[in-house]
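One protein chain omitted, others in place.
Our next item is chain A:
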């Protein structure tokens, strides 16, 4: 259990770092990023930022993280409501399925 918790914290830290890189462009790199942070409402990320994030996830974790397919399965409202925590869980599940 401890190991999984540590993994979750690591993935959250990884994703938060990627997001801060994207937010730098808007001068928002100090934004507080938690599991509950919403991509659209809280960070106001544009969809093109999510494309960049998708590329960074692939670069960091390898091709098994198919963020585009994850998003494509969702309705627009679901994408707008997406939280950092949901992305963290998606990454954790994808990583576990391979191991």
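Here is the rule we use: a contact is a pair of C-beta atoms (placed from the backbone, for glycine too) under 8 Å apart; a residue touches a chain by one contact, two chains touch by 3 or more; residues count from 1.
One rule holds in what follows: contacts and distances are computed from a predicted model.
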Undisplayed chain, where the name is taken from the UniProt record, one of "ATP synthase subunit a", "ComF family protein", "ATP/GTP-binding protein" or "Alpha-beta hydrolase superfamily lysophospholipase": "Alpha-beta hydrolase superfamily lysophospholipase"
Sites on chain A contacted by the missing partner chain, in the whole complex: 40-41, 44-48, 50-52, 54-55, 66, 68-69, 71-72, 76, 79-80
